[in-house]
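A single protein chain has been omitted; all remaining protein chains appear in their positions.
Chain IDs A and B follow the sequence of writing; residue 1 opens each chain.
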Amino acid sequence: MRFSRGRNFLFRVPEGKELLGFINEFAKKNNVLIGTVSAIGSLRNPKIGYFDEEAGGYKVIELTGTYELVSLSGNISIKDGEPFAHIHVALGDSDGSLYGGHLVEGKVFVAEVFIQELLGEILERKPQENGLTLWDAEE
Amino acid sequence: MRFSRGRNFLFRVPEGKELLGFINEFAKKNNVLIGTVSAIGSLRNPKIGYFDEEAGGYKVIELTGTYELVSLSGNISIKDGEPFAHIHVALGDSDGSLYGGHLVEGKVFVAEVFIQELLGEILERKPQENGLTLWDAEE
Partner (left out) sequence: MRFSRGRNFLFRVPEGKELLGFINEFAKKNNVLIGTVSAIGSLRNPKIGYFDEEAGGYKVIELTGTYELVSLSGNISIKDGEPFAHIHVALGDSDGSLYGGHLVEGKVFVAEVFIQELLGEILERKPQENGLTLWDAEE
């Protein structure tokens, strides 16, 4: 689907906040219904998910300690009537090794977030048979 | 080079499609000649490349199974007279370990793609002595 461009937000999330919840709250508060998200920073004890197709849900991997937030990439759309951020992250440990997946949660040490709002027809996530909630596919 | 901003596309690629081919076809169909691409999702049996300078070509690494598409980052420009996407990906396995490189191919389980079109003078890839096809460098 095609969108026009809305507002641009670049900001730092306060230390101690849970990052995914903060981004969802930010989108609700500012009425960002569709958009893209990126960020860098550093997270404490992040939890990441790997979607297990057989189980129809996410296997959660709990990391311990502080990790560089090497990349954060995702989008905002509507789920259950509210703005919802779907985000994937890559996280680096003190040796530079990387871990990553679907962001389940992470406490912020530092997070510098960029959100670009998109304007247009609502993009809505709907439950699928496989356990995911997805937009209609573009053919 | 400096560009003005064109259209913005945010969409889901149907399950089973080959991601790189789909993005190239999307760019051709929509006449996106220059742009940036990002995405998240999940890919099956992705193949990634590492450019081997001595060999003058890509060493291809074939991964087996389903991987979280943790980041996808790249651009669209002109190669051989047609829109061409140059894309790098980071991929996570069920333990959260990451692998990555130049995207050679990957079958879509889920892919949520953002393309922003750029407008301006054509940016064209030309074959180099080292085996790569590159734009003229900015000095």
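In this section, a contact is a pair of C-beta atoms (placed from the backbone, for glycine too) under 8 Å apart; a residue touches a chain by one contact, two chains touch by 3 or more.
Predicted model, so just to flag it, every value in this text is computed and none were measured.
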{"item": "Residue among B:23, B:43 or B:98 that touches the chain left out of view", "value": "B:98"}
{"item": "Contact residue for the chain not shown (choose from B:24, B:42 or B:71)", "value": "B:71"}
{"item": "Subunit A, residues in touch with the chain not shown (by the definition above)", "value": "5, 7-15, 26, 38-40, 42, 66, 68-73, 90, 92-98, 109-110, 112, 114"}
{"item": "Missing-chain contacts mapped onto subunit B", "value": "1-5, 34, 36, 38, 48-53, 59, 61, 63, 71, 73-75, 86-90, 98-102, 118, 123, 132, 134-139"}
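Throughout what follows, only the chains that are shown with their structure count from here on.
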{"item": "Distance from the mean Cα position of subunit B to that of subunit A, given in whole angstrom", "value": "21"}
